[in-house]
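Can you keep this structure in mind? I'll have questions shortly.
As you look at this complex, bear in mind that one protein chain is not there, while each of the others sits in place.
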Amino acid sequence: MSAHASHGDHHGTQGHDDHGHGGGHGHHNAEYPFLAHHFETPAQQFDSAKLGMWLFLVTEVLFFGALFVGYAVLRSRFPDVFKYASAYLDTTMGAINTGVLILSSLTMAMGVYCAQTGRKTALIVCLWLTMAGAAGFMVIKYFEYTHKFHVHLVWGEGFYKPVTDDGGLQRAELSSTAVVPLTPAQTTMSSGAVSAQQAATPSFVQLPAGELTAIAPPAQGPAGMAPEVIDAKAAEHAADPSTHGHEALHLQDASMPPNTHLFFAIYYAMTGLHGIHVLIGMGVIGWLIVRASRGDFGPKYYTPVDLVGLYWHIVDLVWIFLFPLFYLID
Amino acid sequence: MTTLPARPAAPTYDTPESDNYLIHDKGFLSWILTLDHKRIGVMYTVSVLLSFLVGGIFALLVRTELLTPGRTFIDADTFNHFFTLHGAVMVFLVIIPSIPAALGNFVLPIMLGAKDVAFPRLNLFSYHLWIAGAICTVVSLVMGSFDTGWTFYTPYSTTTSAGGVVPVIVGAFILGFSSIFTGMNFIVTIHKLRPPGMTWFRMPLFLWALYATALIQVLATPVLAITLALVAVERLANIGIFNPAMGGDPVLYQHFFWFYSHPAVYIMIVPAMGIISELIAVHSHRQIFGYRFIAFSSVAIAIFSFIVWGHHMFTSGQSPLMNTLFSAITYSVAIPSAVKIFNWICTLYKGSITLNTPMLYALAFIILFTIGGLTGLHLATLSTDVHLHDTYFVVAHFHYTMMGSALIAMVGGLHHWWPKITGRMYNDKLGMIACAIVFIGFNITFFTQFMLGSHGMPRRYYDYQPEFQTYHVISTIGSYIMAGGFVLTAMYLIQSLVSGKRAPANPWGGATLEWECTSPPPYYNFHEAPKVGEPYDFSNLQWDERGEGYVTVKPTEAKA
Partner (left out) sequence: MGHAHSNSGPAGHAGHAVQPLVGHLVAPWILFATGTALIILTMVTVAMRYVDLGEANLFIALAIAGVKATLVSLFFMHLRWDRPFNQLMFLGGIVFVVLMMAFCLMDTGQYRGAQFTGNPVDVQAVLDRDAPNAPIAAKKSPDLP
């Protein structure tokens, strides 16, 4: 851009879309300083930006769409897997997250309204609320993910590896590359006299003192993991060794159908991609907050708020489908 | 005004050269950070042509290795890497961006009468993405290259020991977004930046073609992006969605891949058809025949392209019902394609044809595309496809459409707009000779491969039965001839930059808006808003001896 700032009749105060074509056409517009040189009217510029954004949303729809197709194909191939594995997801957390996203969508839509009507402070408040919703969503998602990692409810081979210590997923990856000495331990199953292999912590893994404790017996079955999640988190913070252990409970479940790992593969793929979109959304909302504080937006010019709003709503929209498809099967 | 008369090189009067986009700013940064669509188009053109050189060298290496059965000069693994690199470079770095991003970027806003594309920054960004994608490909080469074929079929692509698979997938992902952003830009530009008088049905057919292409780019490419992302994740974390050994579904991968990649072949061919519509009309100085049919057939092809992808999967475990459906729908694509061919031939009929280099390329396109298109019908037929699938017949078919059609149109378009882009005329005689050499070399190379394929020579094989050798030798010789033609083309084009004659504003007698501004165009495209007329009404254009170009005259004068 610097190369352009120097030449010709560039007006340094012009808006963000300007690139100094000035000349006979691109006049600095005192009334609409944001108007780029190759547009004739603010309406034309706004319509163009909006059409561009909608086209981008179409690409987003197809981007996620392919994953939805993958979901549909997997589900039609393994209906029992989806029925079974959905119970491992925490419906309460999913529902809370749905609510959080809907509310943040609402605050975003209100933000657009405030920008359109020139309410600067209200706009900034709305944007912060939206940001808070996004952050809340990610925090809840983080709790969901970390718990699942701990009990090896993951994609791929890690799903079938018994939990050997509190290292969670990291340990699973480690054991696929390094040879880990396993010590079988007999555990009585709640479902019957089936024994599952459990490995004690290998001696070469360094753990803080006090954590090399016996693994706690399974507290609950697959369904209704919510209380345990909270317990687990609380336990971690309290550093209470007696509740510290996690187990790959699903490995002890005789009713688990084959290929259950595929449910988690598509679950992480879809919610992970969605999570990345939420993070990107937080980034652009942050950028909006900076610009809004600078007073860039008003009834004449609010295009960025509108476009980010559209993006944020599509993120919400995708989640609206993800929620019932993953959390609400039976 | 049938042929350009041979004239001494000295221009009879000076063209006002006070300002054009080439000399408006100076320095490396003024190019690499430019927001001017013309410069971005030129940078794309140069980059694409360099990639074409790289991809072409790989092709020649592959052909040379195939001169003899068994080892000729490289081993089998290297061979696998080379044909994969040839395919990936040619598809992702050359053909897909060649017409829309390179020529389209330069021509579209000027043809439309706009000052720029709707989002100049996004336009530059998509060029930078292209560069990033190209760098990823180079990184992949350093990290051990890849031998998956350009299609990245799973589970091979997720299990091969070649180290460069993930970088090249990242590269293709990035190139996909480059393509998406170009497409978005073009759609918005055509919708929102048309000047007064430029109605939809006054748009040159190249713009219709670019519009249809942009629709495909926007709708299909995201699916490729997510598919490649899944392959990369599959490779890195073994999520198993496409891996049968993990319970996944490799056919699902192929559905995903071809949902993009079949439309992608129309990303390559539809804008090529648009160029041919321009070339045929301008160089036969005749109103295009069936304007609306050509315009709508572009959009029809774009839409059809989304519901025929399964014809790539007839033998890969797709169900019989789907095979039948996809086969039936595939035939229907022949209709809009044939509509175009008929219209071009009707335009030529009784036209006042100027037989110059662009026109020769256009004629070559019609012949090669007809062969490529009709052999597509052999492959769309289920029963014959089972025999021909994955043989050299397929290779020949798609080279006739991808190279013989899309690239030939690109080169033809480059010759057509070369005076406009560079402000220089090239040596037309050498141009026609080079075109003839390329045409002959191309047919020797690839027509032979139809025969190879129908005799059962599988594609991508390193070794073959001795009885195929004659065909392979002929094909390889053809590829050398073709390479010679392209080298000659490069030579006279570079020579024209150094010592070519100054180009007039309108050397061919085109009636579209880009011929109204000077060659090369001014920085702002038009000093004043252009008057939009009919794009294919040549009645007001007359050859002007003095300026060695065409000038617009008043209708009454023209008749006199």
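Order as written gives the chain letters A and B; numbering starts at 1 within each chain.
One rule holds for everything that comes next: a contact is a pair of C-beta atoms (placed from the backbone, for glycine too) under 8 Å apart; a residue touches a chain by one contact, two chains touch by 3 or more.
Here the structure is a predicted model, which means the values were calculated and not measured.
Residue in contact with the omitted chain (choice from B:87, B:100, B:247 or B:431): B:247. Taking the complete complex into account, A:261 is the one of A:37, A:148 or A:261 that touches the chain left out.
Residue positions on chain A in contact with the hidden chain: 40-44, 46-47, 50-51, 54-55, 57-59, 61-62, 65-66, 68-69, 72-73, 76-77, 91, 95, 98-99, 102-103, 105-106, 108-110, 113, 116-118, 157, 160-162, 175, 182, 184, 194-197, 251-254, 256-261, 299-302, 306, 309-310, 313-314, 316-317, 320-321, 323-325, 328-330, in rising order. Interface residues of chain B with the unshown chain, by the touch rule above, are 191, 194-196, 219, 223, 240, 243-247, 249, 251-252, 255, 259, 306-307, 310, 318-322, 325.
Keep in mind that, in the parts below, only the chains that are shown with their structure count from here on.
Taking each chain's centre as the average of its CA atoms, chain A and chain B sit 38 Å apart. Only residues 1-4, 7, 17, 19, 21, 23-26, 37-39, 44, 47-48, 51-52, 55-56, 58-60, 62-67, 69-70, 73-74, 77-78, 155-157, 258-259, 261-262, 265-266, 268-269, 273 of chain A touch chain B when the two sit together in their complex. If you check the complex, the residues on chain B that touch chain A are 24-25, 27, 29-30, 33-36, 114-116, 118-122, 180, 183-185, 187-188, 191-193, 218-223, 225-227, 229-230, 233, 237-241, 246-249, 252, 255-256, 259, 523-524, 527-528.
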